[in-house]
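Heads up: the structure comes next, in structure tokens.
Only one protein chain is missing from this complex, and each of the others stays in its spot.
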Amino acid sequence: MSTILADLNYWVTVFLLVGGLYIVVAHGNMIKKLVGLSIFQTSVYLLFISPGKILGGTAPILDDKYTLYSNPLPHVLILTAIVVGVATIALGLALVVRIHESYGTIEDDDLTDLESDT
Amino acid sequence: MRDTIILRVVVKLLLPAILIFALYVQFHGDYGPGGGFQAGVAAAAAIILYGMIFGIPAAKQVVPPSVVFVMIPLGVLIYAGTGVAGLLLGDNFLDYSPLGSKPVYGQHLGILIVEFGVLVTVSSTMLAIFYAFGGRADEADAAEEARKDGEGGS
Amino acid sequence: MIAAHLPALQVVVPLLAAPLCAILRQGTIAWLIALVANWCAFVISIALVLQVRELGIISYELGGWAPPIGIEYRVDLVNAFVLMVVSGVGAVIIPYARKSIESEIPRAQRGWFYTMYLLCLTGLLGVTITGDAFNIFVFLEISSLSSYVMIAMGRDRRALTASYRYLIMGTIGATFIVIGIGLLWAMTGTLNLNDLADRVPAIEEARPVLAALAFLTVGISLKLALFPLHLWLPNAYAYAPSAASAFLAGTATKVAIYLFFRFFFTVFGGGGFFDSTPLPEIIMVLSIVAMFAPGVVAIFQSNIKRLFAYSSVAQIGFITLGISLASEPGLTGALVHIANHAIMKAGLFMLIGCIVFRLGSMRLEDMAGIGRTMPFTMAGIVVLGLGLLGAPATAGFISKWYLAEAALLQGLWWLVGLILLGSVVSMIYVGRVVEIAYFREPSEKVAGLKEAPLSMLIPGWVLVIATIYFGLDTTWTVGIAQDAAASLLSALY
Partner (left out) sequence: MVVTVIGIIRAHNLFAVVMLGGVYSFLMATVLVILDAVDVSMTEAAVGAGISSVLLLAVLHLVRMREAPLRHTPVIPMIVCLLTGGALVYGTVDLPPFGEAGGPQNQHVAPYYIENAEHETHSPNIVTAVLASYRGYDTLGEVTVIFTAGIGVLVLLAARRRREDDEDEQKGGAA
């Protein structure tokens, strides 16, 4: 059971990561790129949290009833990573709004055309 | 949407509940899940909800942008200032132990202050971002027709 | 007492100054705060170098928790050197920034620009000084986010797209670095770099560790714009405000290169991966391509800032070439070139900023004959250009000398030839600028120009003089770099 679950976890992580990255690299729409970027980042959370899970353990909040806890360290790291991620996305969206205002489009290809003209 | 009475009443009822929840998450963070960041998001969500229903100008009256602009850096200053306090009291930067009579109390107090700094910055940043984007949206709505006429001019 | 806390103050001073700037917001006051904070940081970094030379490695426990439980600042000669370069370049740019920013950024935003500048400085110093892998990521993001904002503040609307593209590439790079750190952590249970260095060599054959190495390499390469991952760089440098271009060109990529040093030699160094994996060869090939391809592209640029931005990519190739050789003269050359290139490129972008300040254009065509109306500015650009191509008696010569020596040491004669040829490419694009500036008739507009204001010209010339000085007296560059390289290599094998 545990090996299947373990593999499943990593396989899902890898798939999400590749899918997210694919959206970022292949798609031209700037909003969609940002959604892809956040999926790409989110998949990394699983990569960190999964190894920290201990089967039979519980959330790392001390209580007399439990003795086995999952590893708190990755949780801390990922909390930070989530915040950094959303900060990046917010900034990216602000840029998208500005780009839309000054160019009238948010498609990467159109922008490349517009810039090569000037 | 802004004229629906039900929404207005519900929001008015919900608002204090959300704010209390935010405070709970803030100060209970060391016993249960949660902390400054989550509390900040919740508190900001309350104001944002208010702004979405009653309009951004109304929200800006409750929490003026000038206050928000000061709060964002203030949170960082609170956090870093706590660190410097430890430094001035003779220990390393960000060592909270000298803040209390016993190191453990110092640590506990330090965590609370620091989490409060996080709350201040997070909630005000969320609000600032909401004002910025929301303000843009209102502006865009107003300028929609004008822009359609003058397309291609930019 | 202060001496013991220098490592923390190095980062905390600009970190505290940034929110102060944001609260006060008024342009001139913010500038003053930034000036003071930046000069403090520079003084602290010099003090750190002296301390490290005297006492050896300094370890500072943040929060009083012993590593690996808490986060540690660890200063050795390598990062003390980089700290000095970064804060030093900043210290020269800040006096220059005032006039330049006044002309390029609307009044209401100037305070915010200095906030972003200080945050960027904080981030870069934080990345350099820290001894904790995850802390690297956090501070890297501080510096990246603030540089996106600084770039987007450029006047041209292309600054926006440049910033967006940089954001996408930079975030992918940062995420790759996080993946690498995550894999390392999963294999060892620690995030402290020094602790990792103890544990990694024993398991260096394990596949997750190799994958971590690959992810870290790609991620860092994205950040330092190693060819072919450099596509974000030219536009980002070209359309940012002049002061930001100068600062980023001088420092941001250099800090990423420092991360290469740290991970390759300190963390992975102990297990001899340099012999067992093809990584050095890959980096060497990419570096060689980087020395030429962007250089050739630079020749055909019509925008002078883009021209020198491409030249940056080429020069980064020289630095990574030194890393791939992994010998003492190679690393010395790489480290010295970090400093020299930072000085030269920051100087170039500052003086170009002077031209843009007067002329209002970045097009090479518009600069015909500008050598006659802005003689000091142009003379500075020529000296720095000579430094770039490695002419004797300039700082650039020193770094290339060490690189060539490293190649000779390993019997790679052809590599020496390539290094020389790379300089020829630089000579062509620098020559083109000189030809346009001096040997063409000035247009009416150029003829009416005045020399740049002194507050901009003097900081630019400080770096020009530094370029010549470090070409003649190398105690502060080569002297430190050699010891640093030796200490890095002592971790190998």
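Note that the chains are named A, B and C in the order they appear, and that numbering of residues resets to 1 at the start of each chain.
The definition used in the following text is that a contact is a pair of C-beta atoms (placed from the backbone, for glycine too) under 8 Å apart; a residue touches a chain by one contact, two chains touch by 3 or more.
Values in this document were obtained by computation on a predicted structure and should not be read as measured data.
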Where chain A meets the left-out chain, the residues are 2-3, 5-6, 9-10, 12-23, 25-29, 31-32, 34-36, 38-39, 42, 45-47, 49-55, 57-63, 68-80, 82-91, 93-98, 100-101, 105-107, 109-110
On chain B, what residues meet the omitted chain?
29-35, 37-38, 41-42, 45, 48, 69, 72-73, 75-76, 79-80, 83, 93-94, 96, 103-105, 107-108, 110-111, 114-115, 117-118, 121-122, 124-126, 128-130, 132-137, 140
Extract the touching residues of chain C with respect to the undisplayed chain.
15, 18-19, 22, 62-63, 65, 68-71, 106, 108-109, 112, 115-116, 119, 122, 126, 132, 134-135, 138-139, 141-142, 145-146, 148-149, 152-153, 155, 157, 179, 183, 185-191, 195, 206-208, 210-212, 214-215, 360-361
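To be clear about the criterion, only the chains that are shown with their structure count from here on.
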Please tell me the distance, in whole Å, between the geometric centres of chain A and chain B computed from their C-alpha atoms.
23
Chain B to chain C: how many Å between their CA centres?
35
Which residue numbers or ranges of chain B touch two or more of the other chains?
none
Two or more partner chains touched - positions in chain C:
none
Interface residues, chain B side, partner chain C - complex
69-70, 72-74, 76-77, 80-81, 83-84, 86-87, 90-97
Residues of chain A touching chain B in their complex?
59, 61, 79, 83, 90, 93-94, 97, 101-102, 104
Across the complex, what residues on chain A touch chain C?
17, 21, 24, 30, 33, 37, 40-41, 44, 47-48, 51, 73-74, 77, 80-81, 84, 87-88, 91-92, 95-96, 98-99, 102-103, 111, 115, 118
